[in-house]
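To start, the structure itself, in structure tokens.
What you see is the complex with one protein chain gone and the rest in place.
Chain lettering (A and B) follows the sequence in which the chains are written, and residue indices restart at 1 in each chain.
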Amino acid sequence: MKFTDVFLQTSTKILVFIIMTFSIFILFAGHHNPGGGFIGGLITSSALVLLYITFDLQTVRDIIPVDFNQLAAGGVIVSVLTGTASFLFHVPFLTQTFTYVDLPLLGNTELASAVIFDLGVYMTVIGTTMTIITSISEDEK
Amino acid sequence: METFITIISGILFSVGTYLILNKNLLRIILGITIFSHATHLMLLSINGLKKGAAPLLGENATSYTDPVPQALILTSIVISFALTAFLLVLGYRTYMELGTDNMKHLRGNSHE
């Protein structure tokens, strides 16, 4: 399917960036405020879906040359590896930890291993959702 | 409020069940979706509603709603999404291959 709606295309170009930025914010905000990997991933995917609906599949693929299947698999691997990292410290699987460090510019910042885990969730959600959507729309009728 | 929501989700359960018992594939999938909505609402209402602030410590409230059902439901939403998507594609493929989404016609041959 291909729409040639100028209004939609123009607004999408701007909207996608706003939504993308927001989704990244949501991903990292999840630790203290509503949000997290699931929501972030789903919002990013909805931005990409919007792109697909507005432009056609090939165009989007040229802009974002990512294999979503691999992204999803990568996400699962990141999450699992975060869990196994706890073996190095002789604590049970998936024990999360956090610490506070002083970073230049950012001041006192919290670093939590849970965020890396959430990043894996985020990647899996995007990868899977986009695999589903692209698979169906690519299917020749 | 809790009683109200429980009754509403009961109605949703009924409608979902009725659709699931249907012969049309699309209606079955939609019925499952409605069923899971009803489940989420009921889970939340069993625990008591509006009993405090959102479970965010940044709110600095004196009491918070129970975060456990919320975490449960969040997981459930994502899983039902995966399930719905899979069923949809299964139904879609069935339709493309066999030209029907009526369960009655999908029963295979009588000599199984």
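As a working rule, a residue touches a chain if its C-beta (ideal position, glycine included) is under 8 Å from a C-beta of that chain, and two chains touch if they have at least 3 such contacts.
In this section, contacts and distances are computed from a predicted model.
**Q** Unshown chain, UniProt name, "ABC-type quaternary amine transporter", "YeeE/YedE family protein", "ABC-2 type transport system permease protein" or "Na+/H+ antiporter subunit A"?
**A** "Na+/H+ antiporter subunit A"
**Q** Among the chains in view, which touch the chain not shown?
**A** A, B
**Q** Decide which residue listed in A:Ser11, A:Thr59 or A:Ser135 touches the omitted chain of the complex.
**A** Residue touching the absent chain, from the options given: A:Ser135.
**Q** Could I get the residues of chain A that touch the absent chain, sorted low to high?
**A** 1, 26, 30-39, 42-43, 45-46, 49, 53, 69, 72-73, 75-76, 79-80, 83, 93-94, 96, 98, 110, 112, 114-115, 117-118, 120-121, 124-125, 127-129, 131-133, 135-139, 141
**Q** Mind listing the chain B residues that contact the chain we can't see here?
**A** Touch with the absent chain occurs at residues 1-15, 17-24, 26-28, 30, 33-34, 37-38, 40-42, 44-58, 64-68, 70-71, 73-75, 77-79, 81-86, 88-93, 95-96, 99, 101-104, 107-108, 112.
What we mean here is this: only the chains that are shown with their structure count from here on.
**Q** Where the CA atoms of chain A average out and where those of chain B average out, how many Å apart are those spots?
**A** Between these chains, centre-to-centre, one finds 24 Å.
**Q** For the complex, give me every residue of chain B touching chain A.
**A** 54, 56-58, 74, 78, 82, 85, 89, 92, 96
**Q** Name, in rising order, each residue of chain A that touches chain B in their complex.
**A** My answer: residues 32-34, 38, 125, 128, 132, 135-136, 139, 141.
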